[in-house]
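Below is one structure; the comments refer to it alone.
Note that this complex is displayed minus one protein chain, with the remaining chains in position.
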Amino acid sequence: MSVDLSTPEAAPPRGVSTLRLQVRRFAANRLAMASVVVLTLIVLACFFGPYAFPFTGEDADFDFISAPAELSWPHLFGTDEYGRDLLVRVLEGGQVSLTIGFLGALAAGGIGVIYGAVAGYAGGRVDGLMMRLVEILYGFPYVILVILLSLLLGGGNMALFAAIVFTLWLTPAVIVRAQAQSLARKEFVEAARAGGMTGSRIVLQHIVPNCISVVIVYGSLLVPEVILSESFLSFLGIGIKEPQASWGNLISSGTSAMDSDLRLLLLPGTMLAIVLLCLNFIADGLRDAFDPNDR
Amino acid sequence: MLRFIGKRLWHGGLTLAALVTLTFFVMRLAPGGPFSRNRKISPEVQANIEAAFHLDEPLWQQFGRFVWGVLRLDLGPSTRHRDYSVNDLIASGLPYSLTIGFWAIVIAALVGVAFGLAGALRRNSATDYLAGTIGVVGIAVPIFVIGPLAQAFFSLRLEWLPVGGITEGWRSLVLPILVLALPNIAYISRITRTSMIETLRENHVRTARAKGVGWRRVLTSHVLTGALLPVIAYLGPATAAVITGSILIETVFAVPGIGRHFVDAALNRDYPLVMGITLLYGSLLILFNIATDVVRAILDPRIRHER
Partner (left out) sequence: MTPMTAEPLLSLQDLTVRFRLPAGETVAVDGVSLDLAPGEVLGIVGESGSGKSQILYALMGLLASNGRAGGRALFQGQDLLSLTEAQLDRVRGQAVSMIFQDPMTSLNPYMRVVDQLAEGLVVHKGMSWASARAEGVRMLDRVRIPDAARRARLYPHEFSGGMRQRVMIAMALLARPRLLLADEPTTALDVTIQAQVLDLMAELGRETGAAIVLVTHDLGVVARLCDRVAVLYGGRVMEEGAAEALFDAPAHPYTRGLLAAMPRLETTLTPRLGTIPGTPRSGGAMLAGCPFAPRCEARFDRCTHERPALHPLRSQGPGRRAACHLSEPAT
C-alpha cells in the first residue's frame, strides 16, 4: 500500500481550535483591538483622504503660503512655506511610509522565513555556512549597511526599500531557523522524509507552515521597524526626497521650520508616533495571543 | 576563558574585514564620485584631482593602498574637507560622539535597570506604570521627533538649555544625551522587568527562599545574576542602537561628531572618510559585542563551558 505523502497531512482538529483560541485571545486584548481600529482608520485616511481635496500635496497654492492651522477649508492644517497643503502632504507621506512598511516587512519576513527554514532543515555544514553569513551581517553596524546599500542602488524609493529589506531579514531568519531545527526532528517530518518527499517540498509544506505563528509574531514587529528605518533615512536626506512627501522628510523640514511654526513638525511626528504605537501594541497583543508562555 | 576571548577576537576580526571590504567596493560601485558634482571644473583639472587622490588607479590597487594605510593607522586625506586628513576629522569629532554615546548608555543602563527592577518587584504600582509609559513612548516615538520637540520645549520655550551646537560646554550636551538615552531606557527597563519577573518564578529562587537566608540575600545572590544576564546581552545591540541614534542626534542638535560626518561623507562620496568611520564604528561594535559575551561568560558558567 502506498501512502500519498505529497498531500499535506490533515490538520489535527486541535489545530483549528488553537487558531480560533488565539484569535479570540487577541480579540480580548482591548489595547491591541483599539490599535487595530486606529491603524485601520489611519490607513484609510492616508489612501482615500487626499481625494477629498481639490489639489495634491505637490500643488502650491500661492494664495495661502504658510497658512496657519485654523481648521478652515480648504487647508485644514494650513500650508507650508511653498503653499502646499500640510494635511494632504502628511496623508500622502503616510501612503509611502505605510506601503514601504508593510511590503518591506512582508519581503524581509519572506526572505528570512525561507532562509531560516532551509538552514534549519538542512542542518550540518549548509546550516553552519548560512548562519555564519548571518552572524557576519549581524556584526555590521546597521546604519552603515542601510546607508551604503541605498547609495549603491542609486537612491530613490526602490533603492531605499531594497536596502531596508536587506538589513532586516536577519532576525526572522534566526528565529525561523531555530523553529525549523526543532521541527526537522519531529516525527511527521521524519515520516515525510521516509516516504520519499523531496527536501524542498518538506520545507515548503511542513516546515514553513508550522513556523507560521512565530512568523506572525515577529513579522508584526518588523512593520514598525521598517517604517522607522524609512522615516529615519528620509529624515537624514538619504531616503525619499522632496517634492515627494514621506513622514521622515516632512519631519525633517518641520524641524528646520520649528522656531517659527511647530505644527509642521507636530503633525507628521504625531502621525508617525501613533502608527508606531499601534503597531507595537498589535505586536504585543499577537505575542500574548500566540505565545502565552512568553509573558 | 582566554581561548574563548581569542576565538571571539578572531571572529570579530573576520567580521570587521568583511565589513570594510564590502564598504569599500559598495562605495566605489555606487553611482557618482567625490568630484562628479562639480561641473565647473574642466575634465583635465578633474583628472588631476582624481590622480592626486589615486582615484585613477584600478580598484584593487586602491584597495591595497587603503589596507596598507590602515595598517599604518593612516586613513588618508578627506576628499571633501580639503587640507584635512581623515585622522584629523575623526580626532576632532570623536570626543563629542563618545561623550554623548557613553553617558547615554550609562544613564540608560542605570535608569532602565532601576525602573525594570522596581516595576518587577512592585507590579502594577505607580512606578511600574511610569516605567511602562516611558517604555512605550521611548519605543514608539523616534529620536528625530523627540529631539526637536525637546528643543522646542526646553530651549525655545523655557530657554533652559541651548538649542544645539557645542558652544556651551556640558549644557550643550544635556539634551543630546537624554534624548539618545530615552529609547534605550525604554528597551532596558522592558528587558529587565520581563527577565526579573521570569527569574523570580524560577525554581532555584524558591530553593533559596526555602533555605531561609533572607529576602535581601535571595535577591542579591540568587535573583540578580539571572535577571541581569539578558540586560547585559542587550548591551551589544544597545551599542549599535546608540551608533544609529548618534547620527540622528548629531543631525538634530548640530553636534560636529563623527555621526554627522558619516552621513555627509556618504552623500558626498568622501571615500576615505566613509572608510575611516566605518572602520571605527565596526571595531567599536565588535569590541562591545565581545565584551558583552565575556561578561556573560563570567556570570554564567553554562556559557563558559560551551566549548
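The letters A and B name the chains in turn, as written, and every chain counts its residues from 1.
The rule is simple: contacts are C-beta pairs under 8 Å (C-beta built on N, C-alpha and C of every residue); 3 or more make two chains touch, one makes a residue touch a chain.
Since the structure is predicted, the reported quantities are computational estimates derived from the model, not experimental observations.
Partners of the chain left out, restricted to shown chains and counted across the full complex, are B. The residue touching the chain not shown here, chosen from B:G116, B:G164 or B:G226, is B:G226. Contact with the chain not shown here comes from a single listed residue; of B:E57, B:D264 or B:D300, that residue is B:D300.
Residues of subunit B that touch the chain left out of the display are 202-204, 206-215, 217, 221-222, 225-226, 299-302, 305.
Keep this in mind: only the chains that are shown with their structure count from here on.
Residue ranges on subunit B touching subunit A, taken from their complex, read 11-12, 14-16, 18-19, 22-23, 26-27, 29-31, 136, 139-142, 144-145, 148-149, 151-152, 156, 240, 243-244, 247-248, 251-252, 262-263, 266-267, 278, 281-282, 285-286, 289. Within the complex, the subunit A residues that touch subunit B are 135-136, 139-144, 147-149, 151-152, 154, 224, 228, 231-232, 235-238, 248, 251-252, 254-255, 258-259, 262, 265, 269, 272-273, 276-277, 280.
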